[in-house]
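Here the complex is missing a single protein chain, while all its other protein chains stay put.
Moving on, here comes subunit A:
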Amino acid sequence: MNMSARAKIQTTPAKDWILFIAFSIVILTMPLWTMPIGASYPALLQKFAIYGIFAIGFNILFGLTGYLSFGHAAFLGVGSYAAVWSFKLFTMNAIPAVIFGVIFSGLLAYLVGFICLRRTGIYFSILTLAFAQMCYRLAYSVLTPITNGETGLQLSGGDPRIIDRMFFEASPGLPSPRLFGYELGGYAGFYFCAVMMIITFFIAMRITRSPFGMKLKAIRSNQNRMNYIGFHTRPYTQMAFVISGMFAGLAGALLAVTDPLAGAERMTWTASGEVVLMTILGGVGTLIGPVLGAGAIKYFENIFSAFNENLLHNTFAILPDGLENIVVSAISPFVGNGWHLTLGLIFMAVVIFLPGGFMEGITRIQRYIDRKRNGSVDSKTENEKEPNHG
C-alpha cells in the first residue's frame, strides 16, 4: 500500500484535535443552528447534551467491548438521586451534585459489573436488565426513605443544605441549582451540560484511541485470543463498565441539575432500551454516532409527540375535506402518543439499510464523493478498514 493510502486510513493526533474542536464548536453553537428546525429552546437542548453524554458512555461499553447492557438506566437514576440529595443536604451548587452523581453511579456500576461480567452475550444482557429492574422496584419499596417512592425526590424548604447555610440565609421559596452564584436555568443550564458533554467526548476519544481502547475492541472481537496472548480481560471489561456507568451517572446528575427532582421512572427498562436505540441508530463503536442518535431520538420525540389531531387538521387544511380526514387519520397513529411507532419504523429502516447507523450513511456519502472526485476507486480500498474518525 502506498503512503497516501496509509495516511488516509490512519487517525493522527492532529486529526483528533480537529475533530474535537469541530465537535466543541458545533455543540456550543447549537442554540443558533437548531433554530431553523425549531429545536433551539433550552429544555430540548439540555436533553440533547444530557442524553448525548449517556449515549457516549454507553458506547464505551457496548461499542468497544461489545457487552450489551440493558440496565444502564439504573446508573442514570442513581446519578439523579445522588445529585438531588447533594442539593438537599449540602448545597445547591451543581459541581458537588455532579461529583456525587458520578461517584455513586460508579460504585453501583462496580457492584453490578462485578456480578454481571461473569457472563457474556445474552446472559450478561439479562443480568443487567434484572439488576436495573431490581433497582427500579427497590426505589418504590424498601428504599422509599431515600427515593421518596412514587412522589419522587424533590427539594423542600426544610432541607438542611449545610454548606449553603454556612454562607447565607435560606431565601423564601425553593432555590434552584447554581454554579457559584449563576443560576443554571435555561441556556445557562444547556451550556453547563454542553461543557460536560465536551469533556466526556474528549475522554471517550482518548480512550478509543488509546491502547486501552484498542484492547477493549479486541475483547469484542475475540476474548479467547486475548486470554491466550496474555491479557486478563476481566479488569478491562470491569473498567469499561464502571466508566460507562459513571457517564450515565453524570447524565443523571445533569437531569437533576436542570430540573431538581428524581423519580424512579428514570430507571425503567424502557429508559435502558432507549440508550441502546440511540447508540445503534447513530452508529455503534463510533465517536460521533451515539451523540447523533441521542439528538435524533430526542428531537423526534419532541417534534412527533407534539403533534395532535387538531394540529394535523390545521397542517392539512388546504386539502379537500374528505382527503384531509383520510390523511389525518393515516398519519395520526404515528404522532402524538404514537410517536414510538415512528421511532420503531426509523429504527427498522436504519438497521436494515444502514446497519452501521447514521455514521455508515455519512461514510457512504464520503466514499461516494471521493469516488466522484477520483474518477475510479482502487478496488483494494474496499477491503481496507477505515478507522472510525467520528
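One rule holds for everything that comes next: a contact is a pair of C-beta atoms (placed from the backbone, for glycine too) under 8 Å apart; a residue touches a chain by one contact, two chains touch by 3 or more; residues count from 1.
In the analysis below, contacts and distances are computed from a predicted model.
For the chain that does not appear here, its UniProt entry gives the protein name "Branched-chain amino acid transport system ATP-binding protein", which is one of "Fumarate reductase subunit D", "Protein CcmA, bactofilin family", "APC family permease" or "Branched-chain amino acid transport system ATP-binding protein". From the options A:T29, A:S210 or A:N374, the residue with contact to the unseen chain in the full assembly is A:S210.
The chain not shown here is touched by just one of A:P172, A:G230 or A:G375, and that residue is A:G230. As for the chain not pictured, it touches subunit A at residues 1, 5-6, 9-13, 16, 206-207, 209-215, 217-218, 220-222, 224-233, 235-236, 239, 383-385.
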